[in-house]
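What you see is the complex with one protein chain gone and the rest in place.
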Amino acid sequence: MSFPWLTVLLVVPLLGGAVVAFLPRSRPDLAKWTALGVSLVTLAVSLAVLAQYDLDGSGFQLSEQHPWIETLGVHYAVGVDGIGLTLILMTTILVPIVIIAGWNDADGARWSVRTFFALMLALEGLVIGVFAATDVFLFYVLFEAALVPAYFLIGGYGGARRSYAALKFLMFSLAGGLLMLASVIGMWVISSSQGDPSFLLADMRNLSIGTVEGRWLFLGFFIAFAVKAPMVPLHTWLPDAASAATPGTSVLLVSVLDKLGTFGMIRFCLGLFPEASQWASPVVITLAVISILYGALLAIGQDHMMRLIAFTSVSHFGFIVLGIFALTSQSASGSTFYMFNHGLSTAALFLIAGFLIQRRGSARISDFGGVQKIAPIMAGLFLIAGLASLSLPGLSTFVGEFLVLAGTFTVSTTAAVFATLGIVLAALYILLMYQRTMTGPLRDDNRGITDMVPREIIAIAPVVVLLIGFGLFPQPILDVVNPAVAETLEHVEVDDPEPQTPTFPIAEGSSK
Amino acid sequence: MTEYTPILVLAAISGAFALFSVLIAPLTGPKRYNRAKLDSYECGIEPTPQAAGGGRVPVKYFITAMLFIVFDVEIIFLYPFAVEFDLLGWFGIVEMLLFIATVFVAYIYVWRRGGLEWD
Amino acid sequence: MSVEPFIGLSALLFTIGAIGVLVRRNAIVVFMCVELMLNACNLAFVTFARAHGNLDGQIAAFFVMVVAAAEVVVGLAIIVSIFRTRRSASVDDASLLKL
Amino acid sequence: MAPSPIDAPDIEYATLSPLLIVLGVAVLGVLVEAFVPRAYRFVTQVVLALAGLVAALVATVWVGSDLPEVGGDVVARGGPTGMGALSVDGPAVFTWGMLLVFGVLGVMLFAERRLDGGLSAFTSQASTPPGSGDERRATRLRIEHSEVFPLALFALGGMMFFASANDLLAMFVALEVLSLPLYLMCGLARRRRLLSQEAAMKYFLLGAFSSAFFLYGIAFVYGYAGSFALGDVSTAVSERIGGQNLLLAGMALILVGLLFKVAAVPFHAWTPDVYQGAPTPVTAFMAAGTKAAAFVAMLRIFYVAFDGARWDWTPVIWAVAIVTMLFGAIVSIAQTDVKRMLAYSSIAHAGFVLVGLAGLVTGSGLTSVSAILFYLLAYGVAVIGAFAVVMLVRDAGGETTHLSRWAGLGKESPLVACVFTLFLLSFAGIPLTGGFISKWSVFAAAWEGGAWPLVVVGVVASAIALFFYVRVVVLLFFAPPQGDGPSVVVPSPLTSSVIVVAAAVTIVLGVLPGPVLELVQQVGAFVR
């Protein structure tokens, strides 16, 4: 068999993490540099994977498969399609950035520096594993396992209420995960009732699942994912976590970990329970729209910068979910594309806000003002990031959001209209924040704020570049994404509908 | 009428006799009150007050009782074995020897640990 | 000879024992009640053996006796050891462990 | 008239060798107590016990390696032996092995002497009143109760017997043989003796009470079926002869007795007290061993004997399982003592196993029996490890089991904290631990048997329990240490190896459960 690229891809960070964890406690710098190196190597490997990936090929590529627990039909099976690949790339790109940006975050924490970076690498490895897993069991295991490093990242480093935030985060995710466990067990029972049990995604797709069972199982999966991709009303853990954790952790949480949820929705909800997905989509669409608006409104009301950004992501995740459950190839690929870019933009926002907070020693927007006079670069980058977050045309996020909306229009005008409101609100909260922090007269207690140091610029620059770059030329990613999305949707047995065809269930569902 | 009924008859007779004699005693005997007489006898010295709950006896007696139980149980098993001895053959003997040996081990333990010492 | 009366008796004894265990406070008495329950079982065994015309029940009674004896030995040892320390065998006095 | 001689029964001593070895070594241990001078007694006992256990383990493997296949609707292995009093079949042999492993680990914990100033965890002389001069004198003379080793072996023998008994009477005897030594061992703690003695008394009184119920149930079933052999009972049950009331009453009473032993609500009251009061090594041994043996016996009774009446007892099992899971999970949240917490978690686990038992999946593949066997193994190992860790966290007054004293353990000694976390995660059923696979398999078995509501409740319960475990983890790692914080005593190789083994097994069962799962599937059918 060919070279196990994916295995390497997910083993490298894990091993690196292990190595970092056992570096001498006395030499934090060594740990930092090693971590950075490892993450860069991972990035390189992921690029190699990209090179290996055949755009015209269909289904999972570079897939490997070894039996793990025969008796349960569990395999160690990995493989990527366009969606997984994109998200893997996003991860591998973000981690080094976060490491650079969070270079000093762990200093002076109760826990050692090495552990911080080791945990980050471990998280990266596990997340990559989740994106690449093509075995439901393996997916579940990694999905749950990824919580552990994240938990310690939040609880071990960061702000005052970190342990509370960590507990909340863990409880939410684990509760969701347990529901998912129930569903997974159900899947196993069904598959074992239909011949030898097997968890391979391919085999599970071909199971014949009764309508009712299907819907229950779907629910189990969906709730787990909805917790992960914070959807109203299961989002409450995110603001706490984001505000308590270090900026770097927040980035990993929001930009990477939460993508597991939306990714799971595409890969499993749609992939395993097509019928149930159609059945549920009206409700889900409604929820998505609600979280778009709700998140945006709460964001406007926030005074805590991190919380604000967190709520913006709630709203953005609403878009993503909307795109997925609109069940049109356009919106779905839009969502995928949007996941990628949302990762970047949010990362930028979190990191820069982190720099600000670090300098000012306060996260309250009202404490800031006129920062741009003394820190122009930071202000500029902050503006760009913000604009990306409100998906200004010309920035990559715009493409995703537009595709989502366009796709949604074809199935449910109402939803689309309300969603569009979200964009307006987005403009509102971003610009308000910018104006209240950067512009205006410089307050005396902000004089201490210095401009960004080269390290930070190095960290932010690639993000900005990518944002703009993909804004102008989105095609490469779309090429990667589209076939996979198309495949998924055709498994859901919907073809892109014309706007008003009364025969279509979703139209009815959403028009009432 | 089973082979146990005669025992009841005998029990009735002896019981009647015993009860009669304890009941008749107050009538036959004289009654002369005397405080010292009613006090518990202790060779004339001031009797020691009763300990609560009938007082405490040495734990030795407890151990003896336990041992008695153990060996009585052994006897419970020995009797049927003995009665049917001729039918049981070597197997029965071997098993019984094993049984006796096992109980004997416990016995040795008690012995060595001074459970049988009275001083 | 009909079985019911004997079973009724054994059930009665068993119930008395059970109630005794639940309501009495002196460990020794509780313990005696347990023994009473065991003997109720013995009665049931022997009765059923008679009813079924096989000896299993009687053998069972033998084993139960042995077990009861063993229980006596162990139980009294424990209770005596407690009695020696706290001068009372009341179950209530033993209250260091709360639920 | 001369009645014909009784022909000697043939007993397959070879097949029973593990059992005989364990009990024989126990008797030897008593002799050692009698004859070996005190100076060498302790060591002799330890060596003897370990050697015997290992020998028995080897014998078990040997027995298990050539169990004859028995055909029929399901392929089972092994068969009845000892005049049908025992049935050495797949589950029995597997349980033997499992129990022997527990026994080895437990004995190693018993033998730990470095933690408490060169003295074992057991009192010097149980006969001396606590705090008395005699006690101090005995301690000064370094007198020790090395009897615990024979006692443990007797208990172990009883457990093995219990798990393989194929006859209600044998089952009762085995039950007592396993219980009585445990009653005694519970009362032998060196520290907090009053607590320990109380625990012993409660355990004894309630235990005797429940075994009386068990016995009365046996009497009724005997009255119903006219025999003690499980096979005969099952035929009687399936043919529905005689008065059903006898059968129902019997089953109910037997169930009471067994549920008590496995510590299921509402017969759980003894568990926290006993777990807390007993010497920690004993608690570990008991928690792992008794549960395993009792559950296997329970499976045997209800799957073999009362299978025909399953519609009568499954509802009860359902109810008990639900109540037990929820109760154990909820109440454990309120606990402030590590040992009590583990006790309640063990109650909850009993509930989970009952879920598997309610599944009633027989046949090939993942049967309920095999799932439960796996569960018991994973749980037992984890719980022994957990209590072994509890042994290490001490202060001047012995073990500090109050949770608040555990705060900041992660800082004090990260290794111990991590291992304990591992066990907790295994209890909680987090992936990549043995607990996950085991919970998985029982739930799967239950769902396959159509008991999916139970599975849902079980998931909810584990979510609740999860909250508690995670809270403990938070305490361990993130809470600021109280005062000078807990001190972790460095144990002798015995304990540390126990902990290492337990942790390793927990992880292996979580990551590579394949072989063990296959094993339990092979042995997962009783011989009827």
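Lettered A, B, C and D in written order, each chain numbered from 1.
In the analysis below, a contact is a pair of C-beta atoms (placed from the backbone, for glycine too) under 8 Å apart; a residue touches a chain by one contact, two chains touch by 3 or more.
Going forward, contacts and distances are computed from a predicted model.
> Under which of the names "Sarcosine oxidase subunit delta", "Sugar ABC transporter ATP-binding protein", "NADH-quinone oxidoreductase subunit H" or "Formate hydrogenlyase" is the non-displayed chain listed in UniProt?
So the chain that does not appear here would be "NADH-quinone oxidoreductase subunit H", according to UniProt.
> Which parts of subunit B are in contact with the chain that was left out?
Looking at subunit B, the ones touching the missing chain are residues 1-7, 9-11, 13-15, 17-19, 21-22, 24-26, 28-32, 37-43, 47-48, 50, 54-55, 57, 61, 64-65, 67-68, 71-72, 75, 78-79, 82-86, 89-90, 93, 96-97, 100, 104, 107, 111, 113-114, 116-119.
Criterion: only the chains that are shown with their structure count from here on.
> How many angstrom between the C-alpha centroids of subunit D and subunit B?
Here the centre of subunit D sits 39 Å away from the centre of subunit B.
> List the centre-to-centre spacing of subunit A and subunit C in whole Å, with centres computed as mean CA coordinates.
66
> Between subunit A and subunit D, what is the gap in Å from one C-alpha centre to the other?
Those two chain centres are 45 Å apart.
> Return the residues of subunit D touching two or more other chains; collapse runs of consecutive numbers into ranges.
Residues 127 of subunit D each touch two or more of the other chains.
> Which subunit B residues reach two or more other chains?
Residues 59 of subunit B each touch two or more of the other chains.
> Which stretch or stretches of subunit A touch subunit D in the complex?
Of all residues in subunit A, those touching subunit D are 68-72, 110, 140-141, 144-145, 148, 152, 155-156, 162-163, 166-167, 170-171, 174-175, 178-179, 181-182, 185-186, 188-189, 192-193.
> For the complex, give me every residue of subunit B touching subunit C.
Touch residues, subunit B against subunit C: 59, 62, 66, 69-70, 72-73, 76-77.
> In the complex, go through subunit D and note every residue touching subunit A.
My answer: residues 365-366, 411, 430-432, 436-437, 440-441, 443-444, 447-448, 452, 455-456, 459, 462-463, 466-467, 470-471, 474, 477-479, 512-514, 517-518, 521.
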